[in-house]
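For this view, one protein chain was removed and the others were kept in their places.
As written, the chains take the letters A and B, and residue 1 is the first residue of each chain.
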Amino acid sequence: MFYFSDVWAGYNNFEILKGISFNIEKRDFTGIIGPNGSGKTTLLRTATKIIKPFKGEIFLEGKNIANMPLKESATVMAVVPQDTVFMFPFRVIDVVLMGRIPYINRFGFESRKDLKIALEALEFVDALHLKDRFIDELSGGERQRVIIAKALTQKPRILFLDEPTTHLDINHQAQIFGLLKKMNRVSGLTIVAILHDLNLASDYCDKLILMDNGVIKRKGSPTEVLDYKIIEEVYKTVVIVKENPLTLRPHVFLVKK
Amino acid sequence: MKKISLLLISAVFLLVIACKAETIPRIISLAPNATEILYSLGLGSSIIGVDDFSNYPEEAKNIERLGTFNNPNIEKIILLKPEYLLVNSGLGKAKEEYLNSLGIKIIKVSPKTIEGLYVDIRKLGIIFNKEQNAENIIQDMQFRIERVSQTRRGVTPKVFVQLFDDPLVTVSSFISDIIRLAGGENIASDIKDEAGIFSYEALIDRNPDIILVVGFSGNTSNSNTINAIKNKKIYRDLDPDLILRPGPRAAETIEMLNKIFYE
Partner (left out) sequence: MNKFKIGPFLFILSFCLLALIVLNIFIGAVRVPVNKMFEPGFFEILKLRLFRALLAVAAGSGLSVAGIILQTVLRNPLAEPYVLGVSSGAGLGAVIGLLFISLGIGVNIAAFIGGVVTIFLVYKLAKIDGRMSPENMIVAGIIVNGFLSSILMFFVSNSSSGNIHSVIWWLLGNLQVYKIAPVLILSLTSLAGFLISFIFSKELNAMSLGEEEARHLGINTESVKIILLLVATFVTSLAVSICGIIGFTGLMMPHIARRLVGPDHRLLLPTSVLMGAIFLLLCDIFSKVMMAPKEIPIGVITSFIGVPFFIYILKKSRKVYFK
């Protein structure tokens, strides 16, 4: 459904991604993992048309995204960034309604239908009770749910997330991941998420892509990717890998020196 | 028959006189020097408005005040319905065009030399039918100035006019001509504007023999290398309204300065 074909990309003629190729199937929940500086964020930026690749092509549902106008791609893919800084305090419902912008023509305003979609999205993320609150009054977890709701109103077929739970407490983390799982299993949404926490990635994702220095070190199921030898090589630290008894997925444990 | 024709002739005569007498022009003067010139031409009763600084002669103080010379109150001017507006440095294109469109004629009176002053006085004399008065004033001034040039004696002193102490502000243009005719030399005569900030080094370098402190009682330099300081030839409390105004009292100023230069 979405694939990279030998993509090279970076900033200011400096290459960060060096020949990246991978394929995302429909309804996949894919996690992109790797140490800092491995190119995860660059990969996300290239996938979402923020930067143009130097070489290679990216296809979404058979179409080359380079030929897609921005407005069109905004109706197919949505992005949830790590954290959104709000310059001015918007109300939650107004923030969520912004997700409908790609669907409203130049001189138009939101319709009743748009409002319905926004309210449904808020309900899905269990934030409907927050709709008239101001976005800067919310907790980190609440805010992230609102941003996800906004992304959902874009009615995307693929959702990209950049470390969606890094700043959150574990209870909020569990909440967000539960939500993502719901979106993936129940709504059939294809999800690609950059994840910091290897074990969370292992528990929730169907597929993992491990990056290191701009190349894909290994991709496949969590069991295939979270092999202790590979992890040690990429993260340069000693680890052991054991199965999580609850999820039956491999977990990585740090070995103290 | 004779009576009737006599009546007719006197009627016509009176009519002609009445017409001539009717033309009292309505004049606003936005420059103190222009005000003085108008009074000296005998047009004092024609002035319906002046700027805030027109204070000579005494009667001028009773005329309605209109603001400063480059920022007068336009609304008041409109209400006064003048025919002529005398200005010093001009009001800016927009205002002048507008006032012209109301039928007001603007006359600039801003002489840079005594000769220029004569030209302006003559010009005003022609416009307001006071040519003879104008000639009289000019001749009187020329006579007095000629007399000064004949009585002066000695080396031409170098003169510095101090308008303000910090920054050091001096004056030039018209005053340079006045000083020259009084038998001196303005060390700042190469400044082309009416006023300017003078370099302290130039003051020491050009070493004036006489310093005239005009208006603001500012301090003068203490440097004993300057002749004027050394010889204590500093003259204070000179009336700026007399000295700096390019008007009919210029001859008086020249006579006064001549006495100072050669006492």
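Worth a mention:
Just so we're on the same page, a residue touches a chain if its C-beta (ideal position, glycine included) is under 8 Å from a C-beta of that chain, and two chains touch if they have at least 3 such contacts.
Predicted model, so just to flag it, every value in this text is computed and none were measured.
Here one chain is not drawn; of B:Ile9, B:Ile24 or B:Leu79, the residue touching it is B:Leu79. Touch with the chain that is not drawn comes from one residue among A:Phe54, A:Phe86 or A:Phe253, which is A:Phe86. If you put the hidden chain back, the residue from B:Gly42, B:Pro57 or B:Gly92 that touches it is B:Gly92. Counting the whole complex, the residues of subunit A in touch with the unshown chain are 11-12, 45, 48-50, 69-75, 78-79, 81, 84-91, 94-95, 98-99, 101-102, 104, 106-107, 109, 132, 134, 154. Within the entire complex, the positions of subunit B that touch the omitted partner chain are 67, 70-71, 73-76, 78-79, 81, 88-90, 92-95, 97-98, 102, 192-195.
Throughout what follows, only the chains that are shown with their structure count from here on.
Subunit B has its Cα centroid 83 Å from the Cα centroid of subunit A.
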